[in-house]
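Following this message is one structure expressed as structure tokens.
Note that one protein chain is taken out, while the other chains of the complex remain in position.
Here is chain A:
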Amino acid sequence: MAGLELLSDQGYRVDGRRAGELRKIQARMGVFAQADGSAYIEQGNTKALAVVYGPHEIRGSRARALPDRALVNCQYSSATFSTGERKRRPHGDRKSCEMGLQLRQTFEAAILTQLHPRSQIDIYVQVLQADGGTYAACVNAATLAVLDAGIPMRDFVCACSAGFVDGTALADLSHVEEAAGGPQLALALLPAAGQIALLEMDARLHEDHLERVLEAAAQAARDVHTLLDRVVRQHVREASILLGD
């Protein structure tokens, strides 16, 4: 789409949002009954499912067991029909492996792994529809799934993407904005302490602008935290009503 204006003169983006505005987020915990924890999140048109199994005994070789903490194992998979062009393989390609490693790094920073030595926690994330911000949606879904599984965490892990166009930092990029080729920043934040679990940036960005983009992403992640907190409280309220407390 040549000549597509990512940011209009009045400050509106392609889908009508303002620069710092997030897409509509809807989430639900406890989607699957057979898994230990599961969650589903929709961020605009990006839909992601996360399922957690664990903590359980190490599968495969016992030699991988860590004597003082749990092993976190993540797999990122995106459905073949999730993107505009049909994907050949859902997982096993380089991008999925890299995303899996990034998710693992993110969650090792947040999960209290010292409480479960010699065991394994599996986090499987499935992207059903990809419209930009897939890493962020996966992290948010996985946080809810880990909470649904009852695995203790240091804090929520909230993620959001950010970009930079025409001197303005944009939060929560959609696919159109990502494909335009500008700088993209993915940030995973532990909101209570303001600690960054993962920070990744693609393309060139002048270091003078970095702080603004980082601040936009951090503010968006804090907004996501408010929403996720509300979802968790709603879920606990529903669960306690069902239990008759």
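Note that in this section a residue touches a chain if its C-beta (ideal position, glycine included) is under 8 Å from a C-beta of that chain, and two chains touch if they have at least 3 such contacts; residues count from 1.
Throughout what follows, contacts and distances are computed from a predicted model.
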Identity of the absent chain, which is to be given by its UniProt protein name, from "Non-structural maintenance of chromosomes element 4", "Cell cycle control protein", "Very-long-chain (3R)-3-hydroxyacyl-CoA dehydratase" or "Exosome component 7": "Exosome component 7"
Among A:43, A:113, A:126 or A:161, residue touching the chain not depicted: A:126
Contacting the left-out chain in the complete assembly, out of A:77, A:140 or A:184: A:77
Contact set of chain A toward the excluded chain (per top definition): 26, 28, 31-35, 38, 40, 42, 45, 47, 49, 51, 53, 59, 73, 75, 77, 79-84, 86, 90-92, 122, 124, 126, 128-129, 131
